[in-house]
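Working notes, structure below.
The complex is shown incomplete by one protein chain, all other protein chains being positioned as in the whole.
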Amino acid sequence: MQRRPSERGSTSIAFALAAFIIAMTVVTVYIFWAKIWWFPPAITNIGHEIDDQFARTLLITGIVFVAAQFGLAYAVFRFRDHGQKATYFEGNNTLEIVWTLATVVLFVGLGLYARNAWAQVHFTDASPSAIPIEVTGQQFAWNFRYAGPDGKFGRTKPELVSASTGNPIGLDPTDPVGKDDIVSPVMAVPVGREVDLILKSQDVTHSFFVRELRLKQDAVPGMEIHMHFTADDPGTYDLVCAELCGLGHYRMHTTLTVMSEADYEKWLTEQEAANQ
Amino acid sequence: MVTHENGGGHGHHEPPSGFIRKYIFSVDHKVIGIQYLCLALFSVFVGMALSALMRLHLGWPLAHWWFFKGGLMTPEQYLALMTMHGTIMVFMVLTTAPQSGFGNYFLPIQIGAADMAFPVLNMLSFWTTFVSLVVMIAAFFVTGGAPIGGWTSYPPLSALGEMAGPGQGAGETLWIVGLAIFCGASLMGALNFITTLIDLRVKGMTLGRLPLTCWTWFVTAILGLLAFGVLLAACILLLLDRVAGTSFFIPGGLVITDQVVTWHKGGSPLLWQHLFWFFGHPEVYIAILPGMGVASHLLSTFSRKPVFGYRAMVAAICGIGFLGFCVWGHHMFISGMSPYSAFAFSILTMTIGVPSAIKTFNWLGTLWGGKITFNCAMLFALGFVSLFVSGGLSGLFLAQPSLDLYLHDAYFVVAHFHLIMGVAAIFGMFAGMYFWFPKMFGRFLNETIGKIHFWFTFIGVYCIFMPMHFLGLAGHPRRYFDTTAVDYLQKLQPVHVFISIAAFITIGAQFIFLFNFFWSLFWGKEAKEENPWHATTLEWSIPSPPPHDNFGGHEPVVYHGPYEFSVPGAADDYIPQHLAPELVRKAE
Partner (left out) sequence: MPGTVIDDIEIIDAGHGGGTGTPAGGDDDSGSSGGRKPVPRRAYFTALQLGLAAIVMFFMALASSYIVRKGLGNDWQRTPMPPVVWFNTAILLISSGTIILARRKLDGKDRDAFRTWWWVTTGLGLLFLAGQIVAWRQLAAEGMMLATNPSSSFFYLLTAAHGAHLAGGIVALFYVTFRQWKRSRISQATAAELTSIYWHFMDGLWVFLLVLLTLGR
């Protein structure tokens, strides 16, 4: 009977394959462990919780990753054809049940564990004392509206939108409530105070993303979507768009500055003066 | 309208004559399978060319190239490349080759049939797919160029026409029409596959003896049957919003470049997302399931052992198929969807990781205690397992909405889906190609050249896509023209350079495969014997290439399961499915 002789190069190929898989696994794990490319530090409490959940997930997936890849590398090398016979077995019901249950517990458990952070972001509304900030995305810029001393937002009309004449969100000048509204192309918040974002879009779907907040939310035209947070570390952070919105998607960039309460009040005053 | 089902009259049946009936409008599933593979081969090189241009810009955004007007790529060019890359790869490569290519060729043979249930419908499904490809590619050549909304084509960007961006006019319309035509083609194909598998199995080929390749083609076809109708509906609604002034997806009060959109109101962008992803999630399982079937098949064949846990594997395939329809919301955690629904989708998504994990354990179990041969087919099957693990595990992060808050729409997602679809699924195709080439063409693909192809590709894809995880961790959003506009992205530029170089080398290596493919067609080592791999399934019991009606007019009978390797008491280390028990040689 024509039986292909075991390939002479079988050991070298098996070794090379196993070696590469092991090397790839080690390098990958190292880069994650050493945090060579990593998140910037979180500046919110929710950010820290998210980081914890990420670490948990990384640990579990890391173990599974190493076990599976090393298992593959080992099997590939150990069971290369070097003249042996294969062992006939069709399966092992006990093993099957055990690792299925273990996987269910691990995966679903991880998912349930993650509920807490998500619930804090989205199952609860902002407290009534949170500072409301309206965030409007458009092709290709962000604008932020502060309600001013009266705490209320004035009326806007799409027909009044005109970036060129300094009315990017279409504030209606006939509405007295909007007279004290402040519109700024950069965002500022006071440290340690809860902020309630109201996300809107003028044209297509955009997405608000600040890495250090660990928060992202689509700004969908026709919707007003709330998201609240409290920033605890002063500094200036990049705010980018994270939903494909057209040509200028990559440069729809502004900043979020977290400042002391005093600086924030000063900033508001300066903006108000500039808006006149 | 005379249809010759099965190509002929009553008892006798002649092969078709004439070039047109034999090779162009053939109703022979084998020819149609090769036609699909050719369409996919063409499309994958187009898709790679597009990605090569993308990587050229991403690696060196400020460099001048003579072939761009003004020396630099424009953002709309980049986005058009990206949109068409994704579209062509997902639909014209991943949805065609593994299923309509190999499935068409080998499903009927593996179940002992002479052809698909409806050969004329089969022929129509290929040519409809071809038309859809032509329509899509035409988008490059109309005013404004190809669309820029990504393969996901979210409205309002995709619904407002040219005012939303270049390419969103005629280009987007052609894209939608091409996709709608593709939906029709896929539904035709799915119907054929399922009917064939249910009704045309030969005597003895019970569901419990079906090769796992057939199981995956079966479940994949069911997914396609139920999902593509939804995409078709979505495409029609989007088209109406664009050309008929309806407002299914477009809300009111929009202002684009200071122009107020008064002719639309009340629609919901999220409605598109629901419809699209209700299709889109099963679609990605359509892309990967056949590769899983091929991997299982080859791991068993080249370890000379049965598949470990055949029943569990079948259950996992069915579980993945069913759950695949329940998880679409995980693409929409950040969309503004109800956060409670989001959490429900999250738990379901974590659950779908379970059957995938079971399959991985069983693949390792198949290798365990085996006698592994390292030919090219097996190398790609082993590579598939490694890549599936790597790509699948990142899904565990993305399935949690609290983590998705950071990772959504960043390069972490790009890494995840490329490793699974853009690499593991492709490895499944390569494995199938090296395995089945001798059966289809009567010659082997050259093993030495194939091994060079394997190593460059396996190392290359890890070098391309593993670093993308790290870009994602650093907060690099996806679909960005380049890093030049944001400081923290510029710091990541060296990673882009590394990825781009790896991409060029890996893409280059695919030309090695292309050379091997065409060279071997004419001058490859002849595969004179029917069963060079000593495999068990029915395609290895017929000549290479098979005759027009596969089994030469007689019907095989199946006596054994599909993975009877190294059976104790048997003299040979494999028992073909069709070998009568009294003919099985016993060991001394």
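The first chain written gets the first letter, and so on, giving A and B; residue counts start at 1 in each chain.
Heads up, the rule we're going with is that a residue touches a chain if its C-beta (ideal position, glycine included) is under 8 Å from a C-beta of that chain, and two chains touch if they have at least 3 such contacts.
The model shown is predicted, which means the values in this text are computed figures rather than measured ones.
Asker: Among the options B:Leu275, B:Ala316, B:Leu396 or B:Ala410, which residue touches the chain absent from this view?
Answerer: B:Leu275
Asker: Of B:Ala139, B:Leu187 or B:Ala502, which sits in contact with the chain we cannot see?
Answerer: Selected residue, touching the omitted chain: B:Leu187.
Asker: Would you mind spotting which of B:Leu225, B:Val260 or B:Cys326 touches the chain that isn't drawn?
Answerer: Checking each option in B:Leu225, B:Val260 or B:Cys326, the one touching the absent chain turns out to be B:Leu225.
Asker: Looking at B:Tyr36, B:Tyr78 or B:Phe248, which makes contact with the chain not pictured?
Answerer: B:Phe248
Asker: Of the residues B:His85, B:Arg201, B:His408 or B:His496, I need the one that contacts the missing chain.
Answerer: Missing-chain contact among the listed residues: B:Arg201.
Asker: Touching the hidden chain in the full complex, which residues of chain B are there? Just list them.
Answerer: 1-3, 5-6, 8-13, 113-115, 117-118, 187, 190-192, 194-196, 198-209, 225-230, 232-234, 236-237, 240, 244-248, 251-252, 263, 265-268, 271, 274-275, 278, 306, 310-311, 314, 549, 553-555, 558, 560-561, 564, 567-568, 575
Here is the rule we go by: only the chains that are shown with their structure count from here on.
Asker: Determine the centre-to-centre distance between chain A and chain B, using the mean Cα coordinates as centres, and give it in whole Å.
Answerer: Taking the mean C-alpha position of each chain, the two centres sit 28 Å apart.
Asker: Where on chain A is chain B touching in the complex?
Answerer: Chain A reaches chain B through residues 1-4, 6-7, 9-10, 13-14, 16-17, 20-21, 24, 28, 31, 36-40, 49-50, 53-54, 57-58, 60-61, 64-65, 68-69, 71-72, 75-76, 79-81, 84-92, 95-96, 99-100, 103-104, 107-108, 110-112, 114-118, 121-123, 138-139, 158-159, 161-164, 170, 202-205, 207, 209, 211, 214-218, 220-223, 225, 238, 240-251, 253.
Asker: Residue numbers of chain B touching chain A in their complex, please.
Answerer: Residues in contact with chain A: 75-76, 79, 148-150, 154-157, 160, 164-166, 251-258, 260, 266-270, 303-312, 334-336, 339-340, 342-343, 346-347, 349-351, 353-354, 357-358, 360-362, 364-365, 367-375, 379, 382, 385-386, 389-390, 393-394, 396-397, 399-403, 405-406, 408-410, 451, 455, 458-459, 462, 466, 470-471, 473-475, 477, 479-482, 484-488, 492, 495, 529, 534, 565-568, 572-573.
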